Structures are given as C-alpha cells and as structure tokens.
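Structure below; questions to follow.
Removed from the display is one protein chain of the complex; every other protein chain stays in position.
On to chain A.
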Amino acid sequence: MTTTSIVTARRGPFMRRGGARWTGWLFLAPFMIVFLLVLVAPVVYSIYLSLFREQLIGGTSFVGLENYALALGDPKFWDSLGRVVIFLLVQVPIMLVIALAASLAIDSARLHLSSFFRIAIFLPYAVPAVVATLMWGFMYGTRFGLFGNITDAFGLDLPAPLSSNWVLASIGNIVTWEFVGYNMLIFYAALRVIPTDLYEAASLDGAGAFRTVWSIKIPAIRGAIVIAAIFSVIGSFQLFNEPNILKTLAPNAISTYFTPNMYAYNLSFSGQQFNYSAAIAIIMGLITVVIAYVVQLSGSRKVGRA
C-alpha cells in the first residue's frame, strides 16, 4: 500500500500536468469525432466545392468566389429566399399561437380528456412529412378531393388551394398541421415545471385565469417560446419536402426554385451544378444562422427586461 501510494505520489504531478492537457479532450472525443465527421467536414467540403466550377464540357476550374457573386445576383435565388421569408413571417406566428393556446388549454386542467387532446394534437407530428403531404395533396383536389367535396356541398367558389397564388398558404397549412403538436409539447413541458405556489399566490392576490396566463405562465415559458421560434425559423428556411412533393400535383405553381433548398437540390441533381449549389447552400446557412441569432437575442433581451 505504502509503496503504491509513494509511486502514485511521485508520478502524480507529471500525470496531472499531462492530464490537464488531454483528459478533457478525451472525454470530448466521442462527440468531437462525430461532430467533425458529420458537421464540420461536410461544411468545409461544401466551401471547397463552392470555389470551383465543373462543366459537362471542359471539366473543372477554380473560380474563387465567382459562384457567390453569381448567387447574390441570381433573381431565382432571391425569389426563393423572399418566398420563405414571407412564409416565416406568416406561418410561424400562427403556428406558435395555436400551439401556445393548445398547451395553455391542456395545462388549465379545465378540459375533460386532456390527455386525449394532447395525443390527438401531437399525432400529426408522428406522420412522416412525405405521407402527410401526399394526404393533404389529395384533400386539396378541387374536383374529387375533400376540398372539392366541400365547395360542391356548400356551393362555394373558392380559389384552388394548389393554384399559383394559394399554394404557399396551402403549404403553410400543412406545416402548421404537422408541427403544432410538437411545439405544443415543448410549451406544455415548460408549463408543467412552473412552481404551483406561484399560482396560489396569484389567486390570493385576486388574479383571474387570463391574468395568470398573461403575467405568470407566458413570462415563465418565454425561454421555451424562443427555442420553438428558432426551430421554426430554421424549419422555414429549410422548407423542402412539402413543396417538392406537391410539385407533382401542381407543377406549374411550384417552380424548381420555389424555396432555397429546392433550388439547391435541383441545381445539384437535375443540373449537375454541384459547385453553384454548394455556394447557395453556404449562403443560406449563413443567413439562417444570422436570423436565428437575431431571434435568440431579441428573445433573451425580453427575458432580461421581464
């Protein structure tokens, strides 16, 4: 025993010096390896790709930042970006308000069968986006779909959901349907951890249900709201599955550059323009980071004020 401890003691300082340098990294290694492989490497490779131009005739040449200049002057790119920004400004608030209302209703304990409502609202999230979109695409049919049946039954003359002017709203409807439950669950989880003595104190002070919601519950879950908003912002910028699947039903209403992701995808896989596509992807990544960061900043500033 003694011998061992002496040996350890003697070796100790040396070990500690080396350990300080490497032990931390060792613990980080499993994460770092995966992080480097699946996150950093593709981004670096995309940046590398975006500096070249490969042609079907003439091969590959180094073009520096030319692809980026091209993208910034590309009306199709701005068109697609503008579309997802409109989508973001309209769809995300609607979705989050519905999710918030649903979570507050379930949390209020005034609903019968609240666990049934919870699972019912959450269920669409469990439906794969591809299936959900195919299903909605069928319902949107003006002649034989549910939409057609309803307009026929009531003699209404509504614009077709998949026409050029309405297709973005129709996609917003699908996305809202898909993700209200998910956001509701985030809010509901946050609501459950609010200490109940706050409610007791509020009711002693004479606060009604709505006052409690406004002054206690919503401020308390602001962090969750910011998180949900950031996820939704990123989701909007990455809009792809829904329009890409609906394109088969509405080929003229949804262009190949309907959203930035669709544009990048079509450049790559229909046009073999991998380099330009990589430049578009990097630009979109940067824009998403900036906007998500702005949302986060404005969210935390409000927390500070409160």
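Assume contacts are C-beta pairs under 8 Å (C-beta built on N, C-alpha and C of every residue); 3 or more make two chains touch, one makes a residue touch a chain; residues count from 1.
Heads up, the rule we're going with is that contacts and distances are computed from a predicted model.
Trainee: According to UniProt, what is the chain that's been left out of this complex called? Choose from "Circularly permuted ATP-grasp type 2 domain-containing protein", "Fe-S cluster assembly protein SufB", "Sugar ABC transporter substrate-binding protein" or "PASTA domain-containing protein".
Mentor: Spelling it out: the chain absent from the display is recorded in UniProt as "Sugar ABC transporter substrate-binding protein".
Trainee: Would you mind spotting which of A:170, A:212, A:244 or A:259 touches the chain that isn't drawn?
Mentor: Within the whole complex, the residue contacting the unshown chain is A:244.
Trainee: Consider the whole complex, including the chain that is not shown, and state which of A:105, A:134, A:220 or A:292 touches that chain.
Mentor: Candidates A:105, A:134, A:220 or A:292; residue touching the omitted chain: A:134.
Trainee: Looking at A:108, A:149, A:173 or A:268, which makes contact with the chain not pictured?
Mentor: Answering carefully, the residue with contact to the hidden chain is A:268.
Trainee: Considering the entire assembly, which residues of chain A contact the chain that has been omitted?
Mentor: Interface with the chain not displayed, on the chain A side: 42, 45-46, 49, 55-58, 129-130, 133-134, 138, 141, 143-145, 164, 240-241, 244-245, 247-257, 265-266, 268-274.
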